[in-house]
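Everything on this sheet refers to the single structure shown next.
Only a single protein chain was left out; the remaining protein chains are all shown in position.
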Amino acid sequence: MHTSKSAHLKIMAGNSFGQIFRITTFGESHGEAIGVIIDGCPAQLEVDLDYIQGELDKRKPGQSKITTQRKESDTVKILSGVFEGKTTGTPIAMIIPNEDQRSKDYSHNVDVFRPSHADYTYQTKYGIRDHRGGGRSSARETAARVAAGALAKLLLKTQGIEIVAHVSSVGKINSPNVDFSNPAQFIEEREKNIVRCADPATAEEMIEYIDGIRKEGDTVGGKISCYIKNCPVGLGEPVFDKLHADLGKAMLSINAVHGFEYGSGFAGSEMRGSEHNDIFVKNHLGHIETRSNFSGGVQGGISNGMPIEFKVAFKPVATIMHNQQTIDSEGNAAEISGKGRHDPCVVPRAVPIVEAMAALVLADHWLRNRNSILS
Amino acid sequence: MHTSKSAHLKIMAGNSFGQIFRITTFGESHGEAIGVIIDGCPAQLEVDLDYIQGELDKRKPGQSKITTQRKESDTVKILSGVFEGKTTGTPIAMIIPNEDQRSKDYSHNVDVFRPSHADYTYQTKYGIRDHRGGGRSSARETAARVAAGALAKLLLKTQGIEIVAHVSSVGKINSPNVDFSNPAQFIEEREKNIVRCADPATAEEMIEYIDGIRKEGDTVGGKISCYIKNCPVGLGEPVFDKLHADLGKAMLSINAVHGFEYGSGFAGSEMRGSEHNDIFVKNHLGHIETRSNFSGGVQGGISNGMPIEFKVAFKPVATIMHNQQTIDSEGNAAEISGKGRHDPCVVPRAVPIVEAMAALVLADHWLRNRNSILS
Amino acid sequence: MHTSKSAHLKIMAGNSFGQIFRITTFGESHGEAIGVIIDGCPAQLEVDLDYIQGELDKRKPGQSKITTQRKESDTVKILSGVFEGKTTGTPIAMIIPNEDQRSKDYSHNVDVFRPSHADYTYQTKYGIRDHRGGGRSSARETAARVAAGALAKLLLKTQGIEIVAHVSSVGKINSPNVDFSNPAQFIEEREKNIVRCADPATAEEMIEYIDGIRKEGDTVGGKISCYIKNCPVGLGEPVFDKLHADLGKAMLSINAVHGFEYGSGFAGSEMRGSEHNDIFVKNHLGHIETRSNFSGGVQGGISNGMPIEFKVAFKPVATIMHNQQTIDSEGNAAEISGKGRHDPCVVPRAVPIVEAMAALVLADHWLRNRNSILS
Partner (left out) sequence: MHTSKSAHLKIMAGNSFGQIFRITTFGESHGEAIGVIIDGCPAQLEVDLDYIQGELDKRKPGQSKITTQRKESDTVKILSGVFEGKTTGTPIAMIIPNEDQRSKDYSHNVDVFRPSHADYTYQTKYGIRDHRGGGRSSARETAARVAAGALAKLLLKTQGIEIVAHVSSVGKINSPNVDFSNPAQFIEEREKNIVRCADPATAEEMIEYIDGIRKEGDTVGGKISCYIKNCPVGLGEPVFDKLHADLGKAMLSINAVHGFEYGSGFAGSEMRGSEHNDIFVKNHLGHIETRSNFSGGVQGGISNGMPIEFKVAFKPVATIMHNQQTIDSEGNAAEISGKGRHDPCVVPRAVPIVEAMAALVLADHWLRNRNSILS
């Protein structure tokens, strides 16, 4: 009988998300294309391609003076699973060709590990990496998420569920709380400025701050707040797939995210039970709601019908236009100078990504729980 | 709090296969393209694109007088996951554009359900179907499996594992047992004839028979036998993911397959224990083997180092060039006449599909078990 | 930074089955207990514990002169997930304590590998095995499947779906086709004899034959036929999780199974399309059905509303009361003599296992597809 030969191969398989509404993304920053397959989207959903493209346009590079100047049209094309404008229940493949592949801009990265990038970890894990623009670790991959998330939003819209997010902080500049009870108006307000903050005065301050940072060749972090309206009671599958746990994983899987909190969040850990408890009351329509919402719309891991509210923290972009010390692939000291085209602050372009990932979680949990909420 | 509105949507999500070496296929017969994403392929595997294309060529239509005359070059393109000729550990996307989309040939199928096809079940399950050429239920989908399976074979080859199959029956014509101890020679012999039977005399008989069937506008079923050489001891994960159980599911998922048996198979159910038991012996090299192989290379769901042997039964192709009675989408009696371009017997083109699915199972189980067999 | 130390560990994780109605079994033949967790059973299902115990009684050892004389009451106990007689939507744990653990009967197996058992493969894969009674590879594990399957049957009964099986062959003795249109009557007839064949005359012949085999210290294989009535149209998730592919995997995962076929099966591979096609007609109630059922109730991997019909082939039990040659753990020649308490023919006790696994597949697919069939 046969004895196996050893081999020095390495394994990876974490490119799918969701249980029923399940996506698998592929593609590198400077390869032929990036894309996504959605398996598990219900049949007969009307597919509004303009809406999907519109969401991608909010994420694409080159939008304004405070985003990277890399040019990509990010035009999405559906290859399967849609017939005469409707989903057929079969897998939906969407691709976005890469256009502006100035790979030579990255030739200086072949042999050095950029600080706080994924060069070193990818190289060590796989023993090989597509160094051009970060390869698979590039935030370009999130375009595929936005495309899939836009489809998830269309599904949720059939149920009246609305997801909106905006930039609530840049560096130490914080937006006051903004009313999101009218999602359309919230988005309209947010889209009036290039930083995607729904409070106009704060937006102005943020833009000026980012622009200054950019001129210094530096970068800065920020936070995005997200709100989900009209989520029915019952979404979330304890004890591990709690709704907020899946939202947390979704957000933490986005490039540069370093923190997630929902409801009272970190501040809640400083509160007393007698302040924090959300008292149940019947409203004037006879519906059950809670007087406060420190639970952030989720109790015991299951949505309670109140708005779902969470916040996501992004670290500053690692690529800066300064010379930095580092090591090369041999472990020798080296210096790296920031070239290429990058964002001074990632949060304005990350707003549609946060919404997309939230939509993917909600669509999946709506389907997982569907039997409860239909009966 | 919000109450959900009901919706008449339908769900589907069975387009992935494998646990670690995991594929997801997409695409319809007459859409833009079909394709596959492989997630979990180890990094640093050399990708021989010519080999992959060669496997696809064995499955493609229009090869010979006994296959459908539909013309497709079935040219595969890799979009991601390969850099400088090697896998990088990131998802590998492969697409095969559809070329010969004579959709009008299928316009007569819009409102009638073809007998023993999937028209009725897809329409009832999803309330919508891409009727052109069977849409997702078309055997065209298997091209994506062949592409992914070819990559799996390349992975298995690094371990010396070889998978070969051939047509062992067409209708009532059965091939005698063929020696597969030299896989390369077995394949060379098999590829000398258009029916893909490794026994030349039987092959001739089969071809003549199929050609006669074709001229009558009829079709016929057949069987494919598959052999796996040099499989190490230890592959298979009891109690549900037994190696032969996953092989069985893989084969039964291929269009038109109605039966699967391994080792002694159905005949074994007529035997006594005293005849059927495979006696362990040490061979002249000091290796443990069994004197007979009624176990088909698998004991307790785990490979035992002997050749893995199984057989797959295919029903006759449902599309025939005869007029047939049926019903239309309103449930009224209707008549259907066989048009379009189809195969009189599916097994010659199914040989690479059987090998591909076997390779996908083996690659996945080799990775799942890898730690045992390396230590 | 840290470099990992190598370790010689082995991995296994194939003890779960199903996607939504998902079971995980545990336990060895001679350990404390065997059991199962069911995660994904809908809430509010009434749990008839007597029914579940009744199913276990059909599988338990010591039932009759043609089964093993090992004594186990196989009393099932529910630990969680049921409150006031109904499921709560939380995981349901069921355990069956092991009672008759005459481990010393197996002391002769410690160092030799029994022919056509899993001793050699388990030992090689894991480097360790619980040798008492086959440990995890013992058919005792199937009691956990029967308990979970009984719950699945209760779920399916709420939908009118009925699953019945019987012994259709023992060795070369074959039962004629038996009418299963009245499932209750079919089971009543079957339970009148100890071999569980629904045709009384054949049953008698089988019993006599098995009893003769038993007296010779030998064993024999057999086949079980299974029928599913009132399955709605739409169950099955192409392209990999086709209904018959999941049924096939389920059956092949049962100890001693060597083959699976549905509808026309292996015989169908010898037929012509013009004979094999199932013609759609409207019956006198105005329902769509097919004139023949060579498709076995499944088309394109999706149930078509006709009865689902399949057949499962079991090899003869490997433990015989004869002296047999083998090797020991050092690879030296050895002899083994059949001791212990075993079955001369496994199929009478396997009938409830086949039904249980079929029920698990159907319950899972009914839930996966539920949205289609409710709209």
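First chain written, first letter: the chains are A, B and C, and each begins at residue 1.
Here is the rule we use: a contact is a pair of C-beta atoms (placed from the backbone, for glycine too) under 8 Å apart; a residue touches a chain by one contact, two chains touch by 3 or more.
Remember, it's a predicted structure, so these values are computed and weren't measured experimentally.
**Q** Which residue from A:P115, A:G160, A:P183 or A:P307 sits in contact with the chain not drawn here?
**A** Answering carefully, the residue with contact to the hidden chain is A:P115.
**Q** Quick one: which of C:D211, C:E289 or C:D328 touches the chain that's been left out?
**A** C:E289
**Q** Of C:Q63, C:T90 or C:S292, which residue touches the hidden chain?
**A** Selected residue, touching the omitted chain: C:T90.
**Q** For subunit C, which positions touch the chain that isn't shown here?
**A** Touch set of subunit C with respect to the missing chain: 1-16, 20, 22, 24-28, 31-35, 37, 39-40, 42-45, 77-81, 83, 86, 88-93, 95, 125-130, 135-136, 155, 158-160, 230-233, 287-289, 304-306, 367, 373-374.
**Q** For the chain that got dropped from the picture, name the residues of subunit A it touches.
**A** These residues touch the chain not displayed: 8-17, 25, 113, 115-118, 120-122, 124-127, 136-137, 141, 169, 171-172, 213, 218-223, 233-234, 236-242, 244-246, 248-249, 252-253, 258-266, 268-274, 276-282, 286, 288, 290, 294-296, 299-304, 313-320, 322, 324-327, 331-333, 368-372, 375.
The rule is short, and it goes like this: only the chains that are shown with their structure count from here on.
**Q** Measuring centre to centre with CA averages, how many angstrom lie between subunit B and subunit C?
**A** That pair's centroid distance is 26 Å.
**Q** CA centre of subunit A versus CA centre of subunit B: separation in Å?
**A** 38
**Q** By the touch rule stated above, which residues of subunit B touch at least two different other chains?
**A** Answer for subunit B, listing residues that touch two or more other chains: 8-16, 25, 125-127, 136, 233, 288, 304.
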